[in-house]
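A single protein chain has been removed from this complex, and every other one stays in its place.
Presenting subunit A:
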Amino acid sequence: MLKIIIPTIMLMPMTWMSKPHMIWINTTTYSLLISLTSLPLLSQPNDNSLNSSLLFFTDSLSAPLLTLTTWLLPLMLMASQFHLSKEPLARKKLYITMLILLQLFLIMTFTATELIMFYILFEATLVPTLIIITRWGNQTERLNAGLYFLFYTLVGSLPLLVALLYMQNNMGTLNFLMAQYWTQALPNSWSNILLWLACMMAFMVKMPLYGLHLWLPKAHVEAPIAGSMVLAAVLLKLGGYGMMRITILLNPLTSFMAYPFMMLSMWGMIMTSSICLRQTDLKSLIAYSSVSHMALVIVAILVQTPLSYMGATALMIAHGLTSSMLFCLANSNYERTHSRIMILARGLQTLLPLMAAWWLLASLTNLALPPTINLIGELLVVMASFSWSNATIILMGVNITITALYSLYMLITTQRGKHTHHIKNIKPSFTRENTLMMLHLMPLLLLSLNPKLILGPLY
């Protein structure tokens, strides 16, 4: 694991010491190389884990997420080049340092063995994200957004610290690999229910669960492009990953404690999908679509069957790539028209046909078109929740329909129709942008050829 972590740490001095015209080239190339070093971890031989040391390990759940994280850094750097081009050099370097720091914390979070270390790094990821949102965001609302983001996550995760310390006291260790063999069934008592809640709330807020999702539209919309990408693609998955790890220690309470959260998630998934149909701001639409997809992941994790876990992991990776790609596309629109409103930038297909192709593919993967991994994830989750309770199929079916509706609505509003007069002279697509979209789409489409890489430990 150090072969990924130390190069990531060293990216920071490299940024500061690069010549001004080389900072982007250096950082992007080296982070791409680091992502290639994390690819071998995807070949997990069995459902056991690859333990690199006492501190770090990967198994088939964390390896795809780790690869996604490392893959995302070069993409984030490519996407940020335009809006940082006018900033002074020191500030550019500071921004890149924040991204690298965030990357570092995320890598360590996904590979941590010790749950307290996981917790510390989970909290530590908040700091660079907050700095990115509040310092480089576009509008005055970003201060509000940063505040919401910070405090929702902090308040949710403080009980988690208490719960982890209690469990450390109880079990003697929080090393995840050992803890999974040493867990005892938690008897049903009030204090154990509180323990369950304390453990899960942090991740529920992070996912986010429907009732606690208020921070997400704000944070996503106000963040600059790299912030949006990393938030949508990776930080939300931290919640899913944490839930998957910690539910192992919380049996058998989950079987009945999960009910209210499942109800909230299923209802929330339909609600947020419907809100998407009424959104005027493009980034806001994609943010609510993220909430909707993550609600499916919450349902899957709480159902706790092998099929649902496979669906959850597949959906997390698929959604990470799709959502990040949609944000990049929305950002390419924003950089040209300086407005995030969909109706002010319509009919782009005639002006930027190649970008329209990327929009089409991104929308199609967003609505879970076969044979993409989005569909595999969603289908497995739907099947698992059907076996949990037959009635959920109605809700899931409605959600899939509404997802298709808003994805196509977004596509048609931005791409089809007659273009407005004032976008006649937008700059044509840059090679950088096309590369960015292709690098998002390529893993997504290639994984549909070999989905077992991302189907998690229970495949």
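What we mean here is this: a contact is a pair of C-beta atoms (placed from the backbone, for glycine too) under 8 Å apart; a residue touches a chain by one contact, two chains touch by 3 or more; residues count from 1.
Simple rule for what comes next: contacts and distances are computed from a predicted model.
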Per UniProt, the name of the complex member that is left out, chosen from "GPI-anchor transamidase", "Transmembrane channel-like protein", "Myotubularin related protein 7a" or "FAD-dependent oxidoreductase domain-containing protein 1": "FAD-dependent oxidoreductase domain-containing protein 1"
Touch criterion as defined above, residue of A:Lys3, A:His422 or A:Lys452 at the omitted chain: A:His422
Candidates A:Asn26, A:Gln81, A:Asn138 or A:Thr183 - the one touching the absent chain: A:Asn138
Those residues of subunit A which, in the complete complex, touch the missing chain: 13, 16-17, 88-91, 93-94, 135, 138-140, 278, 280-281, 337-339, 341-345, 418-427
